[in-house]
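Here is the structure we will look at, set down as structure tokens.
All protein chains but one are shown at their positions in the complex.
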Amino acid sequence: MDDAPRPVQILYFAWLRERVGIGEEHLTLPEGVDTVGALVGWLRQRSDRHAAAFALAATVRCAVNQDFATPEAAVRPGDEVAFFPPVTGG
Amino acid sequence: MDDAPRPVQILYFAWLRERVGIGEEHLTLPEGVDTVGALVGWLRQRSDRHAAAFALAATVRCAVNQDFATPEAAVRPGDEVAFFPPVTGG
Amino acid sequence: MADVRVQLADFDLGAETAALTAGRTDIGGIGSFIGTVRGIAHGRPLATMTLEHYPGMTERAMARIAAEAERRWALLGCTLIHRVGPLHPGDNIVLVLAAATHRQPALDATAFLIDWLKTRAPFWKKERFTDGAETWVDAREDDEAAAARWGAL
Partner (left out) sequence: MADVRVQLADFDLGAETAALTAGRTDIGGIGSFIGTVRGIAHGRPLATMTLEHYPGMTERAMARIAAEAERRWALLGCTLIHRVGPLHPGDNIVLVLAAATHRQPALDATAFLIDWLKTRAPFWKKERFTDGAETWVDAREDDEAAAARWGAL
């Protein structure tokens, strides 16, 4: 009756995309990685590029399923999680 | 060596024009009629229509030589003096 | 120098904005306001609204209002157009355009310009209703209050 765990879709924009080197990745999160804050900590360890992208965590903004989210926000399998700098449109 | 006294050009706008019945008149002012306030008092006595136009003096605005003016403002021969209601453009 | 006009003809917002910005790369924001004739006034259907002005003084007053805006904000462009004569519901009455390096001066100047145009430029509106009744529009106290926000001239 085991379902294959569904991945989380992770998106990067602006200089986060440039630092990570890709705009999108699909990752299956390990047990315990179930908040935005935990996800950032886990992503940082994936590569030097991820570590560089999240080095200034205070300047990174997040959205879960296209809503702005705080570090405490829950992340569940199948979610769309985006990381980006403070917005500068208009 | 007497110069003929120059008249004052008096203009009426909006409902003042309608009440007075004309948009413009050229009048030679008697001695002592040398302020906006004195001019209004003098005009009131010229006809019933003038009296009706200036009946609500508090709602009448004035300009002397195309600048907004108070009752104390001087009126001199040759001046252009306009009376009108509070403005409602825009 | 502001572009100030009193005219019978309609104006074209797109063309006026293009004229203000043509060939320029110093502008970062353009605010605008258009006032239009509403079809219902005081609950009654309007036939026409006729705008009267004081030729000479009106243009002077508008130029002075524009100069005051240019004194308060570093404007890179300013256009004021006010129509006169008979207008109908849906017609444009007035156009204010203000350009600046950033949005805040452009938007503040736009609000200032229309507030002062309404209270310091000699125009008068006469409404004719579909039943034939006519009335001169009364000045509104809240227009005076809006203009007073900006302080005295």
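As written, the chain order gives the labels A, B and C, with residue 1 at the start of each chain.
Convention: a residue touches a chain if its C-beta (ideal position, glycine included) is under 8 Å from a C-beta of that chain, and two chains touch if they have at least 3 such contacts.
Since the structure is predicted, the reported quantities are computational estimates derived from the model, not experimental observations.
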item	value
Which displayed chains the hidden chain touches across the whole complex	A, C
Chain not shown: contacting residue from C:90, C:132 or C:151	C:90
Residue in contact with the excluded chain [from C:7, C:36 or C:130]	C:36
Contact with the hidden chain (one of C:66, C:81 or C:107)	C:107
Footprint left on subunit C by the chain that the document does not show	12-15, 17, 21, 23-40, 89-90, 101, 103-104, 106-107, 110-111, 114, 146
Those residues of subunit A which, in the complete complex, touch the missing chain	11, 13-15, 63, 66-68, 82, 84-90
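Everything that follows uses one rule, which is that only the chains that are shown with their structure count from here on.
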item	value
Centre-to-centre distance between subunit B and subunit A (centres being mean Cα positions), rounded to whole Å	75
Mean-CA-position distance for subunit C and subunit A (Å)	50
Euclidean distance of C-alpha centroids - subunit B vs subunit C, Å	27
Subunit B: positions in contact with at least two other chains	none
